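Excluded from the complex is one protein chain; the other protein chains are retained at their positions.
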Amino acid sequence: MARRRQRKVVLNVAMWCVRIVFGALLAFPFYWMLITTFKRNTDLNNLKNNPFIFNEPPTLDHLRLLFHETMFGRWVLNTAFAGLIVVIITLVLAVPAAYALARLTGNWGAQLGIGVFLTYLVPPTLLFIPLSKVVAMLGLQDTLWSVIVVYPTFTLPFSIWLLMGFFKSIPKDLDDAAMVDGLTRWGAFVKLMIPMSVSGILTVVIFAFTLVTQEFVYALTFISSAANQTVGVGVPTYLVRGDVYYWGSLMAACLITSVPIGILYNTFLDRFIEGFTGGAVK
Amino acid sequence: MFMPAILYIVALVGVPFVMAFVYSVSDAKVGSVHYHFVGLKNFIDILHNPTFIRSLENSFLFTISSQILVLIGSTILALALRDAFPGRRFLRFLILLPWVAPVSIGSLGWKWILDSLYSVITWVLVRMHLVNQFDAPMWLGEPKLAMMSVILVHTWHMMPFATVILLAGLTAIPSEIPEAAAVDGAGFFRTLFQITIPMMLPIINVAVLFGAIFTFTDMTVIYILTRGGPYDTTQVIPSEAFFTGILGSDLAEGAAISIFLVPVLVIAAYLALRSAHRAEVT
Partner (left out) sequence: MAVVETRKLTKVFKRGNVGAVNNVDLESREGEFLVLLGPSGSGKTTLLRMIAGLEEPTSGDILIGGRLVNDLTPRERGIAMVFQSYALYPHLSVFNNIVFPLKAQGVPKERRQKQAEWAASLLGIQHLFARKPRELSGGERQRVALARAIVREPSLFLLDEPLSNLDAKLRASAREELEQFQERIGTTTIYVTHDQVEAMAMGDRVVVMSQGVVRQIGTPADVYDEPADTFVATFLGSPPMNILPFEETLVGFRPEHFLPVGVSERPGASVSYSYHIDHSEYLGAELVLYGVMVGGAFDGMKAISRVPSTHAAGLTDGSTHTFWVGASDVKFFDRVTSKRTTASRLPS
């Protein structure tokens, strides 16, 4: 009689165990950043203290140090600026390209699209050495512009791929109708397709921006002065003086950078997955 | 309309890709303008370099073991996230953080958690009387432990990505299929292993292949946590290429090292395309 319910309860409990254990393990470092940010150094450095709780009253010292005595603010601004320009470059190039590829007749569009997507798989760790030469030739070494020029190499392929899927889902009849109604192809693209794909374009904006904030290898390779650094490289390399780790400020910096990006990304996640799984999920 | 984007990608991905091969058979150095063809000298040199051989081995160890852990973990987690439950959105956000937070920043959080003196893990183990406080494990300072640590941190970083992709595959299975299995007399595990997982195989392939490419070509976790140390025991191909080519100024040899990424990339890209194609046919 109760067997069915019993089995259901067991399964439910097991599911919750998995959720709680995995959730705790995956989110733990962020909890750790949070608690470290507000702990006094004397609390952090006392091995007798229980590290999970505040043994001394919380403090804002680490945040003060981070914002007043380090270049953290500068790095955040640098990253935001680079992100903005990269987003603009990406949109200007990717939106028309994706539309054209989506509407290319025959197998050509699909083939080119896959080719573009494959370039996304070419990793920075293969290209950074030749690119460092290219950056030097362009006279951009050690400037924020070096990464601004290079970042579209990975934001473009993914954005084109994502937007291609988007444009393909808009029936071709609509273009035809617009052209029958007297618009040129370019007119149809600007007046019809762009307004119809606002949410796809917004997704691309978010992803291009977050990809920029997450990038590490190129910024580490091309930029050598602290003042020009992005936040992803600045925090782990320049916030450490010699061998001294200011853990409180470091973790504060980590927390402040991670969580907003996390929230931003999470909102647009479903579209992002669509881009990755492509045809594999129907 | 797609030409500008294609040209951008060709100029900054295609050309450097070819340059990487050109450099690998030259004697290019940072700062010098002249270089000569030296044949396979660089390749012969690095194949005689025990550090390189070690990094090659490590790359495979790092990739394969972290991907196995990711696969098992993300499958279990995706199953636990499939059905609606209170707090699902929040848990998904928490679980995603390791993937969306800049990886250098997340790794920095782990560097603090794995600190040689103040590690919270050590603190817990001491309290449980599993280790002696005065002979505490050096999580990042002993070769075996350091390798284990970077593998686990990378697993932590990649797990969310695989989970959301598998989740997309899981929710794409029509609900009538598991219902039919239930009516046909299959219990939880039979349905899981004979119906659900086999049906998800194409999408699992996608997740594993992308994960493997990202892992095999990444150096961030290792750079932040160990810089390849202690004594180059956690060096992988990308980090070895970085240390040799950029920090060591030997562009040619660095390029030659990074060329070793190419065969794996080509195979993975081929498999990814094939499995995506297959999934589409199904």
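Letters A and B mark the chains in the order given here, with residues in each chain numbered from 1 onward.
As a working rule, a residue touches a chain if its C-beta (ideal position, glycine included) is under 8 Å from a C-beta of that chain, and two chains touch if they have at least 3 such contacts.
None of these values were measured; they are calculated from a predicted model.
The chain not shown here makes contact, within the complete complex, with A, B.
The chain not shown here is touched by just one of B:Leu7, B:Val124, B:Ala182 or B:Ile267, and that residue is B:Ala182. Contact with the chain that does not appear here is found for just one residue of A:Arg5, A:Lys48 or A:His68, A:Arg5. If you put the missing chain back, the residues of subunit B touching it would be 174, 176-177, 179-187, 190, 194-195, 198-199, 201, 281-282. On the side of subunit A, touch with the chain left out of the figure occurs at residues 1-5, 7.
The rule is simple: only the chains that are shown with their structure count from here on.
Taking the mean of the C-alpha atoms as each chain's centre, subunit A and subunit B sit 16 Å apart. Remark: subunit A residues 11, 15-16, 18-19, 22-23, 25-30, 32-33, 36, 44-45, 47, 51-52, 92-94, 96-101, 112, 114, 116, 118-119, 121-134, 149-150, 152-153, 156-157, 160, 189, 210, 213-214, 216-217, 220-221, 231-233, 235-236, 245, 247, 250-251, 253-254, 257-259, 261-263, 265-266, 269, 273-274, 276-282 touch subunit B in the complex.
For subunit B in complex with subunit A, the residues that touch the partner chain are 1-2, 4-6, 8-9, 12-17, 19-20, 23, 28, 30, 73, 76-77, 79-81, 83, 85, 91-98, 100-110, 112-113, 115, 117-118, 120, 123, 133, 156, 159-160, 164-165, 168-169, 172, 188, 202-203, 205-206, 210, 213, 217-220, 223-224, 237-238, 241-242, 245-246, 251, 254-255, 258-259, 261-262, 265, 268-269, 272-273, 275-277, 279-280.
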